[in-house]
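A single protein chain has been removed from this complex, and every other one stays in its place.
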């Protein structure tokens, strides 16, 4: 199915306020997730599952890992003769201010993408709040309501100062927004449907405020523009720092939770690899864990997420941890309450542990 | 055929020393050429025709037009599961020094590309000297000679201060090189076969000189490294400024010359478009010209190169000019000794002329 | 797989024997047309431009070059996950193999393909005509009428009506009669061989037809008359644009000429609904110092040193010095050597007309001259 109403626009240059070694080698958009995914897979899959065939992808300065992962968009049906995936140079320093996801300057320099389209709507998405949404339902609601912008939100189930909350009035109209989010607030998902004509007008009229986020810039004109809201009732997860990354990942161990994100009718698509099925040897003990293709498991794994191509040797223990691609946990080693970035080798009979409240994070290939 | 011996590495961040409006909106690597090509097509096609399936592509800061053109390399058989086209962030300011094509810093930051390969050789290429070469013959000669590096050159047929000359001694050994090139010199084609192991050694050993061109850095060690040369006997053309761009393009009007570059057994591949065949109306007069698909010709065209989607209205005259994509030459207009960048509209009954010695160059969409 | 609104089944199995030398080693849908296209491009582009992303192509006759040309369908942006272009040749089952016996039989044998995609509607197409059509409009007609079957029709001159399959419809467009080549037509609405079926009805009808020993398993000959007799809801969808079959040498030539001129019957330059093709990469064409090109379509890779008038020149054609090409179609790679003169001719792929040869005639009462693919025509031949 080819979407005849909308094109997509993803800003992949959001930067976490907090430092993390996980972000030394990559932007947040390409952080590995759930064994085989990266965060960028989610906005791309939401757009792909809605049949959207033209997507602008605003790149941070350190774009290499994103480009390696998404390529020309083939895995999301975006390797097209007409349309397709358009990487766009974004602000190299990212959208660093609190809550900034759609830097107006980036949108302005992407103007030709919007001009060339013949579709009436543009779907704007960020990369650090993930969900699995029927975008066509949002587009239909937007079309029906006749407004200029529809902002998608979810009922907040926890406090999160890095998220943004919408103030919603009569008939779902958005009256304003504020930084930070408490339980019960209308948490903005960084997902927007906007009329393409309106976006082009904004590009022309607000160019003097190009250092602002799109919504900051147009805030005084919310009334005139007619901004409406759409409530998403599914599972949404925001990733803002190491803690949220670890907690949200662990929540997805539960299949009931995971099935709200990974459903066959709207699959989360990602780069294809040729890893063989995971291999369990005699003596392996694995429980309440997710294990990816290409893993060789001889030891013990509990309450953990094991990415592609990890080896857990006999007598090794992995507990309550996230182990990224190509790590090796040697015989007798013990890893607990930890995140190991790609390509770490934990030496035999060593212990590597954080605490449940203070997760140990080891950067890419730090241990060899 | 899949090349089992080599991977490719193209530096697309060469910058002309001279300013040109043609380079305002793009790097030299993506300058439109001969109606439907861009310079980057030539190194990509040389590699593709040798069956090379892994290519690193070093990007300048303003990479958007290159990315739009090459995409994920599908048109060059580089949209692969294993290998493929790898865009790499290069020095954003380009390799601006005279003669610099292979900035060591860029090579160093591409190290993982070379490490991951299992092929013995790497073919390094620039983008501003074009030719159509059987690279497998060079690789075979390199392999047979047992040297560390083979540099490809051509017998220079004109002076060119921006090119580099090789000093060649016994048995084709390269003794040194110097900037600038005179008739009869051995003009370096910015095309090199290098042992992958050696390249990795250089990356490790010369990292303190990373601000230099690869060849400047290793110049003192030419003897030890064993650098050999390979003579290319076909047609090569260097593009360094507006003048060379115009002259070399015009030389390719002659089919005998053009056939040395565009041959069916080693086609120059480029991005596919769906333009219909050029349409000539009654009354059109066209001679000694190349006309691209999607053109509508009602007027007169002489000694010119007309790119895709250009309209020459009735009574309009185009003489001794290069007209890029989507220009419109209105009724009665006269264009002579000019280069019109994309999307210019020459108003009816106006004249737009340079002289044979001072070509008029009009930037992208400057006339509307 | 997910439920689809509408998929297309494209009947591309015919030999196209009326195209003679042009189809001796190649299926008709793969024959070159319009300079850089192949005949099937027009139907596939219509599908893509109508947002239909799942097309089963039923092949049977010498399909290799057609298969190679279709590839993954990416040239038409028809390489969808869970859709795209699928090649559906005849196949064997536990009970042995069966060739496609008729147009309906070809679809019957691929009901599994249709069921896999589970569409609401099925569009039946053939790949041998030149036209631009938004199938969504026809689907809209079908849905509005709550029809079982909708047939695309076009008005033809009354005097020609007896050469067509003619549909008679009431004021609401409901079909009351279908007559193949009626002697005394009571309607001038000719069937274009384009059908939309509601999928459930199609499946049921074809399964019944398969069991009918007397049926020749043809849509026009069997399925439509039966559905009419059964009182099903059959409607016409009127098409007012340009449509022409390119199935004979005469119509192939005439339709090629229809692409030319300031207001062509079929405009390749209508960018709203572009015609897509699986093109080769060749450089822009070259017109020599003494070249003359007037009222022509000229493709990439051509080299024109002589004169071309009112002709279609496909990719990589060569017209030598002093050679003249008029009212003709040169297929890809055709070479007209110096001083030759061809007129009202179709020159096959990579065919060569040697120096000084004269071929064809301006006399339109005579047949169009045809030179088969790869043939060399020397003097005195």
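Per-chain numbering from 1; labels A, B and C assigned in written order.
Going forward, a residue touches a chain if its C-beta (ideal position, glycine included) is under 8 Å from a C-beta of that chain, and two chains touch if they have at least 3 such contacts.
It should be emphasised that the depicted structure is a prediction, and the values quoted were computed from it without experimental measurement.
Peer 1: Report, in label order, the displayed chains that the undisplayed chain touches.
Peer 2: Result: the unshown chain touches A, B, C.
Peer 1: Of A:111, A:279 or A:364, which one is in contact with the hidden chain?
Peer 2: Checking each option in A:111, A:279 or A:364, the one touching the absent chain turns out to be A:279.
Peer 1: Looking at the whole complex, which of C:64, C:158 or C:271 touches the chain that is not displayed?
Peer 2: The one listed residue touching the chain not shown is C:64.
Peer 1: Pick out which of A:125, A:269, A:312 or A:335 touches the chain that's been left out of the picture.
Peer 2: A:269
Peer 1: Could you list which residues of chain C touch the chain missing from the display?
Peer 2: These residues touch the chain not displayed: 13, 15, 17, 24-25, 59-64, 67-68, 71-72, 74, 79, 86-94, 96-97, 99, 110, 112-113, 116.
Peer 1: For chain B, which residues touch the unseen chain?
Peer 2: Contact residues on chain B toward the absent chain are 1-2, 4, 53, 77, 79-83, 265.
Peer 1: Residues on chain A that touch the omitted chain in the whole complex?
Peer 2: Spelled out for chain A, the touching residues are 34-37, 75, 253, 255, 258, 262, 267-270, 272, 274, 276-293, 296, 305-307.
Basically, only the chains that are shown with their structure count from here on.
Peer 1: If I average the Cα coordinates per chain and compare with the overall Cα mean, which chain comes out closest?
Peer 2: Minimum centroid-to-centroid distance belongs to B.
Peer 1: Taking each chain's centre as the mean of its CA atoms, how far is chain A from chain C in angstrom?
Peer 2: Computed from C-alpha means, the inter-chain centre distance equals 46 Å.
Peer 1: Take the average of all CA coordinates in chain A, do the same for chain B, and state the distance between these two points in whole angstrom.
Peer 2: About 38 Å, centre to centre.
Peer 1: Can you check how far apart chain B and chain C are, centre to centre, with Cα atoms defining each centre and the answer in Å?
Peer 2: Spacing between the chain centres: roughly 40 Å.
Peer 1: Multi-chain contacts in chain C: which residues touch at least two other chains?
Peer 2: If we look for residues of chain C contacting two or more partner chains, we find 75, 276.
Peer 1: What are the residue numbers in chain A that touch two or more other chains?
Peer 2: Chain A, residues with two or more chain partners: 79, 81.
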